[in-house]
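Attaching a single structure in structure tokens format; questions to follow.
Every protein chain of the complex appears in place save one, which is left out.
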Amino acid sequence: MNPPGKRTGLIWDEPLLFELHPDQAPEPTLGARVPSPARSAQSAQPSTIPSALLRETPPRIPDLSEPEVLRHYSRLSSWNYGVDQGFYPLGSCTMKHNPRLNEAVAALPGFAFIHPEQPADQVQGALRLMHELARALAEISGMDAVSLQPAAGAHGELCGMLMIRAYHQARGDARRKVLIPDTAHGTNPASSALAGYEVVEVPTGPDGLLHPDTVAEFMDESVAGLMLTNPNTLGLFESYIAEVAEAVHKKGGLVYGDGANLNALMGIARPGDMGIDVIQFNLHKTFSTPHGGGGPGAGPVGVKKHLEPYLPVPIITERQGRYDYDWDRPQSIGKVGQYYGNFGVMVRAGAYIRRLGGQGLAEASRLAILNANYLRVKLRDHFHLPHPDACLHECVFSDKGLPSEVTTLDLAKRLMDYGFHPPTIYFPLVVHGALMVEPTESESKETLDQFIEAMVQISREARENPDLLQSAPQRTPVGRLDEVRAARKPILRWQP
Amino acid sequence: MNPPGKRTGLIWDEPLLFELHPDQAPEPTLGARVPSPARSAQSAQPSTIPSALLRETPPRIPDLSEPEVLRHYSRLSSWNYGVDQGFYPLGSCTMKHNPRLNEAVAALPGFAFIHPEQPADQVQGALRLMHELARALAEISGMDAVSLQPAAGAHGELCGMLMIRAYHQARGDARRKVLIPDTAHGTNPASSALAGYEVVEVPTGPDGLLHPDTVAEFMDESVAGLMLTNPNTLGLFESYIAEVAEAVHKKGGLVYGDGANLNALMGIARPGDMGIDVIQFNLHKTFSTPHGGGGPGAGPVGVKKHLEPYLPVPIITERQGRYDYDWDRPQSIGKVGQYYGNFGVMVRAGAYIRRLGGQGLAEASRLAILNANYLRVKLRDHFHLPHPDACLHECVFSDKGLPSEVTTLDLAKRLMDYGFHPPTIYFPLVVHGALMVEPTESESKETLDQFIEAMVQISREARENPDLLQSAPQRTPVGRLDEVRAARKPILRWQP
Amino acid sequence: MLFHPQSEADIRAMLEAIGVKDIEELWAQVPARLRLGRDLELGPPLSEAVVEREMLAQAEANRDLKHTLCFLGAGTYFHHVPNLVPALLSRGEFLTAYTPYQAEVSQGTLQAMFEFQTLIVELTGMEVANASMYDGAEATAEAVLMAGRMRPKNTNGPVLVSQALNPAYRATVETYLRHSGREIKTIPLNPDGATDLDRLRAELPGALCLVAQSPNFFGCIEDWPAIMAAVKDSDLVRIAVVTEALSLALLKPPGHCSADIVGGSGQSFGIPPALGGPHLGFLAGRDADVRRMPGRLVGQTADQEGRRGFVLTLSTREQHIRREKATSNICTNHGLMALAATIYLARQGGHGLLRLAKQNHELAERLKQKLAAAGFKPRFSAPGFNEFTIELGADAQTVAERLAGKGILAGLPLGRFFPELSTCLLIAVTEMLSETDLDQLVAALAEVKQ
Partner (left out) sequence: MLFHPQSEADIRAMLEAIGVKDIEELWAQVPARLRLGRDLELGPPLSEAVVEREMLAQAEANRDLKHTLCFLGAGTYFHHVPNLVPALLSRGEFLTAYTPYQAEVSQGTLQAMFEFQTLIVELTGMEVANASMYDGAEATAEAVLMAGRMRPKNTNGPVLVSQALNPAYRATVETYLRHSGREIKTIPLNPDGATDLDRLRAELPGALCLVAQSPNFFGCIEDWPAIMAAVKDSDLVRIAVVTEALSLALLKPPGHCSADIVGGSGQSFGIPPALGGPHLGFLAGRDADVRRMPGRLVGQTADQEGRRGFVLTLSTREQHIRREKATSNICTNHGLMALAATIYLARQGGHGLLRLAKQNHELAERLKQKLAAAGFKPRFSAPGFNEFTIELGADAQTVAERLAGKGILAGLPLGRFFPELSTCLLIAVTEMLSETDLDQLVAALAEVKQ
């Protein structure tokens, strides 16, 4: 492991965009400015718009040249860490490799430059792609029908919960509550609440799993359903999932499966075979589409037959090789977004699925599990692991046993000095000072070994030289940032 | 100016490709390997090739996955400095902005995926582009005809010198020598030698210019021609160019103009109007095509009427809107490369010329001159400037007045610590310890001011704290590298 | 090797370290009867070359806008995407990072988002903007929910929605509200195409919020000053929606007219249409309401040594901290699209953006005149920006289909959304169209009319 920071790096002292040309010049002169895309007479003032409806001054955005903009964002990018740069074991986020084929095909004019209101017969290739992607997701998950409309995982959750709601409503069965295990991701309760449900937290057992008995206890006719993630956020497979689902179904409830962790299951087991009624897919996690510094993602939602009537409109249909939009679905929950979903993300996921095929996807899951378990075993002697004996695609350590002056946050920041992106921290909430590591299948044994070595060294530093952790990171463009100060007196925009 | 190196940067400790997976594994198994592009039976051994003609072992290149390769070269790239990263005033190289439009259009399948042996009627768009580019270059330079075949500036020089040779030969006039001023770029004498000429160095005057009298002195019937650069490598316009050319022509010689510095002249003056008979263009300099870490460039060559018969074959012709290759040119020097030149580079240059138009190109030259003169004036009190009163697109400082323990090299290395790419050093040879600064038009006054401030500060450091210069650079991935050691016992390839 | 770097030797070594015989042992927790027990039926792995070829064929089975004359708008606009934008977005440092939870290694994303927030504030005339929403429709729905949080006592008051709100936005708001019991009331239009202020005034009492769009769905510019004056004495939350963000460079921003929330789509800023997504939603509000806003916010702070830096902030509004009490469930947002818009706006500059907006407007006006000369009357008389509704005097769907066959996307036939407008076409004009293109449309329409 190379000791941090022998040499200093060229870190640009890059100002904010607005500080690049601090004094806004008057309208630039002919030569220096961008010629009009079409040759049009330059009239001073739009004639048909009353001046009361016009802006008084142009927006205050500096007038820059292309090289300045290019350099500004190129430099800013160098302050960022992506999967392309190094190991990014952000738990629950599946930071796998983003194949460049995906990007190339998504940029094809036939995909990028088609208008959502073009007649269906002008976009047959796109509709076919969507139709085939939906079918592939159904096959992977064991669900009966899939809508690609939601824009992200949380959006898929909301969509799913609204369908559950519509389902009950259609049967005149007004239910108020949704059960959610304490291991759940924050979006689960938030989505349930957004769908108008009261959230009831269900405790998991000491084994980190949800138990059918517990669920049965909470289950009654006021409960619309249960929302759970499998494998859960501890990286554990919910072994009692079938029994849990049965307990829910017995009382007329439905089971929502958060599919964010599907990277652990492809070709191994299918949510649809476990009693799950509705699930969302995170294409930006399992299906290799880039995370973009926080999106865009895509959160298609899959359902069993009984929920199909409630899917958002439109649905893409196929009849004798012709694809079309079906808007005529009276029981649909309606639209959850402006159009048909994040098509550009679907293209990428579609390319990935074709490239790997069934075999390749299964191998991805197998190797993701192998990688996580390797880390689990290699690190469990150095960091406390609440569930030391098993995991699927990720494993969660706690801060137990760390010297009291050292926090999980310190540990995360210190990892930066070793050249790694930190894992997810302080989640799931059921683990104190959690450190959630998801290596994904994309990492080599060499990389994992380097990470292990760094972690072991840091655990030693934590004991012998805690200051190294507390003052970390040292090798980043800025030192540890004061989050409290940011929140106390928020500065949320630049001001001259 | 921010003082260098407060924070250390994430510098990857990236091994060589061959060290990534040190032990070459046996052929990887099914799942992990790239599926065959076409489904083809996998036979063990090619049946029709005698085994004596087959390789004994596969090439020793590690078998890596896509994410590993992506990360390896992404990391390596972060050790590199491009124009996108910052100011790159490499004199004589015209490191101007590379518009991204150029890259996009060059990548269009209709340009990138056409075969040089396709029938002309399948590549009419490409031939038209070449034809129009040649015409535009003729207009810019004032020459009569242009061949786009040479692959770089030096290649264009060779091509031009071979044409001069063919010209004399055709007239039964065997001449042996070529005159080259002492300010010339190294490629000039090298290209002349490659064309079989004896090189005679001609001294420039104390004003840095070539004088007609001097040239006349050297000129006789054994001299095939003169090769000069205008503006020359001191950034000075050869004011006596017309008289110099006359002196050469009078004795039956021809004048070769090295067009590498054309960025100083567009729309201002034209080599073809100054008595120059043949010139090469450096598309990667003047016409904004990227330098690619050392190419590819393109070095089209323009000639006056009397040299046109000697242009390399083929020539692109146009007749009634139909474009074709003309191979039937009996006096041609033949081919200087495999096909028609670096077409991909031509596409980029063509886009640039269309985008800027005549006005925009002139403005580029005007601002390039402005920028260089601003640096000249702002720095001339701090660094010795052999020709302090004038320059066009670049200016050349010397090491005169620097403390004796400090070299131009030290100064260059210290600039890196301030976040700048160093200028060209030790060229032109006529200036002792030269520092040759070419800002180009792409840089803002802000950037120039920062550079000036850094230079001024370094000149102070040179006096007060020379060690700072001698031990520079500190902020780069490696410290100053030992070039002597590299040359003494060359290690030119990786070995296990 | 493909995307997985483990060699067989690696796999063996790892299995040994873990202490299992094979990978299957690692999912012992999965009950046997829940296992799939067969291969997924998704075909064999394919080479990059083959997938690329197939995808190219599928892409070419669509008629792309670069090979049509596009007068379609209606919430998605075919503007030029400067090549700088995809070139920068494709940098792995931006493309393959995630939510900047770890600020010190994410300053690139964070500073760019801070710039984005500032740009949206400047364009909308508001005080604070979040770091993106999914799209304009979702942003609008979230704006309505935010209004509910801003008026916590108003648990039942209706949402007033201008009839000229984009129908997809309207539909999304409906989906988000359906279970809440809150009513949605439509404020109809004046004959000139702008929202009827008398009808609006009549509905004010007890209403939670007003949602109006300008330029509205029919291309008409709403008179923000007049609307705001009409609701001046009401407690309702004023939500302004913008679907053609370019208009903000030319028109008086709603934030200069006392809007409380401005939401909409930023697709016009360097984002390709892509059959409707990913686009960009934005949401801006007032400083006082920032803690009721949904979505991520980037704030400025400093490190120990006082160096400026940026972090995600006020996250107690968010689901990962507040769970069911969060202001929204949004997690992954549209960060890369916000970056696209940021780069786009930096590239245009204030003057450049204004010039482009004027150009769009003028071209649209020119087309209006040409159409009028050919006998096609605008349906509404209110001023417009770059889009307008034309009365064809014939079934617009039929006309549009015939022109589509000739490579002209003449506009959106309005009958599907407003049966009473089935002879009307909604036409958008951007800088991608030349004078000749306008003439071609007019000629084609005239031909069809005969």
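Per-chain numbering from 1; labels A, B and C assigned in written order.
Going forward, contacts are C-beta pairs under 8 Å (C-beta built on N, C-alpha and C of every residue); 3 or more make two chains touch, one makes a residue touch a chain.
Only a predicted model underlies this, so the values are computations on that prediction, with no experimental measurement involved.
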- Query: Which shown chains does the hidden chain touch?
  - Reply: A, B, C
- Message: For a quick check of understanding: of B:L179, B:V278, B:V347 or B:L435, which residue touches the chain that isn't displayed?
- Response: B:V347
- Given B:S147, B:T187, B:T407 or B:Q450, the one touching the chain that is not displayed: B:T187
- Note on the structure: Residues of subunit A touching the missing chain are 6, 10, 21, 23, 25-26, 28-29, 31-38, 63-68, 70, 74, 99-101, 103-104
- Task: Name every residue on subunit C in touch with the hidden partner chain.
- Result: 1, 47-49, 52-53, 56, 66, 80, 82-83, 87, 90-91, 349, 352, 431-432
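Note that in this section only the chains that are shown with their structure count from here on.
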- Note on the structure: Chain centres from averaged Cα atoms put subunit A and subunit C apart, in whole Å, by 19
- Check each residue of subunit C and list the ones that touch at least two other chains. 2-6, 44-46, 48, 84, 86-87, 92, 105, 305
- Note on the structure: Check: subunit A positions touching at least 2 other chains come out as 66, 70, 74, 78, 81, 83-85, 97, 99, 359-360, 363, 416, 442-444, 476-479
